Each structure stands twice: as C-alpha cells, then as structure tokens.
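The structure's right below; bear with me while I get my questions together.
One chain of protein is taken out of this complex; the other chains stay put.
Chain nomenclature is as follows: A, B and C, assigned in order of appearance, with residue numbering initiated at 1 for each chain independently.
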Amino acid sequence: MCAAHHGYLTQKSSHLARLKRVEGQVRGLQRMVEDEQYCIDILTQVSAVTKALESAALALLAEHMNHCVVDAARQGDDEARAKVDEAMAAISRLVK
Amino acid sequence: MCAAHHGYLTQKSSHLARLKRVEGQVRGLQRMVEDEQYCIDILTQVSAVTKALESAALALLAEHMNHCVVDAARQGDDEARAKVDEAMAAISRLVK
Amino acid sequence: MCAAHHGYLTQKSSHLARLKRVEGQVRGLQRMVEDEQYCIDILTQVSAVTKALESAALALLAEHMNHCVVDAARQGDDEARAKVDEAMAAISRLVK
Partner (left out) sequence: MCAAHHGYLTQKSSHLARLKRVEGQVRGLQRMVEDEQYCIDILTQVSAVTKALESAALALLAEHMNHCVVDAARQGDDEARAKVDEAMAAISRLVK
C-alpha cells in the first residue's frame, strides 16, 4: 500500500466533482432512453461519458505516479519495482 | 431520422437497467474517493465502469444496426448510404 | 459469406496503400529501437501507428457495411441478422 497519504487526496474534491459530473451524464443517458431519443444521439453521449471517465482515471493515475510511485522509488528498488508493476497493471486495464 | 420506432425500444427496459447499474457503479467510485481508498483500487473500478459503458453502447448499436440500418437499406441506396455513414461516425467515436 | 464481390474491393488499392504505410511505420519503430532513441518518442510513434491501423479498420468496416450488410438486408431478415451479428462482433473487437 502507498504511504498513509494517497496522492489523490490533495485534489480529493476535484476528483469527486468530476465523478459527480459523470454520474449526472449517466443519468442524462437514462433520460435520453426514457424519452426514446434517436439511437445515434445516445451513442454520441455514451462516447462523451467514456471520455470523461478516461480523464478521471488519468487524473487519478497522474497523482498516484507523482506521489505513491515516486515515494516508492525513494524507498528502494523492491518498493519501486512493486509499485511500478502495480501501476502498469492499472495502465494496461485502461489501455486494453 | 430512423423510422418512428427506434430499434432499441424493443429492449428499452434492459437498456435502462444497464445504465442504472452504471450510475450505481459511478456512485461507488465516489464512495471509494470519499473513503480515501487506495488509488489503484479506484482505477481498477474505473476500468470496470468503462467496460460496462462500452457494453451498453454496443448493445444500443446492435439494435440500431438491426433496425434502422436494415430498414434504410430496404428503402434505397441513398437512405442506406446516409444511415451507414451515420453509424460509422458513431462507431469511430467508440473506437477512437 | 458476402456476395462474390466484397465491398472493399472497389477501393482495394487504397486499402493496400494504407497498409503499406503502416508497414513502413512499424519498420520506422524498429529503427528507433535500433538507434536507441528515447522511450517516450518511440511510444509516441506507437500511438500514431495504432491510430493508422484503426483508420484502416474503419475504412474496411465502412465498405463492408455499405455492401455486404446492405446486400444481406435486402436478401431477408435471417441474412440481415446474421450479417449484423458478424459485423457487431468485429466492431466489439475494435472497441474493446
């Protein structure tokens, strides 16, 4: 586990605000289906929500790298390797 | 615009249920940030939500293809071309 | 199988030219590694090659939709459903 203080906590409120917006966008998708809007318009909005989620993930990842990975690098080789492997697994899930 | 009856309407409730689940997952992400959980665990969950959204989009697209694109193909070449171009633009946004 | 004449054959040479460019880009990546260039510069080029491949796939898909899927739609419901299912499986592989 990272040091007691996770990197993203310095920006906790902005991460929460971003996820609140995504929640609102998903509810917007539900309304589009409720209102029986045109399929392609809904698909366009799904792409927008996916992009918003990707941005939220990249923002969290950046802070994890800047804090947890950098801290681990300074602790030692084993800590650095473990933290990088863990980050790469998360990055792989985002890419694939 | 597609015929008065969009393809996805035959499965309207299942599309809505799927989007309700995504909304719940996004609120789950917010709780993880509120609870200051570990960054990588949150990123893992973001990937799961992204996959759920992709599945929702593909389900909507399949019905659009099976109804709106097939209907247009039967109306004539111009209608078919316009509907395929529109679907390809949506597919491109999902792929890119 | 689609009608004797696959949709993309009308643009066969441009599809080939596009894939030739991708081949050249991949060889360019090899030279970057041979020349021991900076990791990030190589990663930037990998992203460019991935985008070129996506464009090649979308171009092929568009013609498949405009010819094979439209033809199948005009043959009958079973043919249309089979062809759309097949196209959706290919689209899903591109999206995921």
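Brief remarks on what is shown
Here, a contact is a pair of C-beta atoms (placed from the backbone, for glycine too) under 8 Å apart; a residue touches a chain by one contact, two chains touch by 3 or more.
Values in this document were obtained by computation on a predicted structure and should not be read as measured data.
Across the entire complex, contacts from the unshown chain go to A, C. If you put the missing chain back, the residues of chain C touching it would be 1-2, 6-9, 12, 15-16, 19-20, 22-23, 26-27, 29-30, 33-34, 36-40, 42-44, 46-47, 49-50, 53-54, 56-57, 60-61, 63-64, 68, 86-87, 89-90, 93-94. One chain of the complex is left out; on chain A, the residues touching it are 51, 54, 57-58, 61-62, 65-66, 69-70, 73-74, 80-81, 84-85, 87-88, 91-92, 94-96.
Assume only the chains that are shown with their structure count from here on.
If touching chains are joined by edges, the resulting network of the protein chains shown is an open path.
Taking the mean of the C-alpha atoms as each chain's centre, chain B and chain C sit 21 Å apart. Distance between chain centres (mean CA atoms), chain A to chain C: 29 Å.
Looking at chain A, one finds that none of its residues touch two or more other chains.
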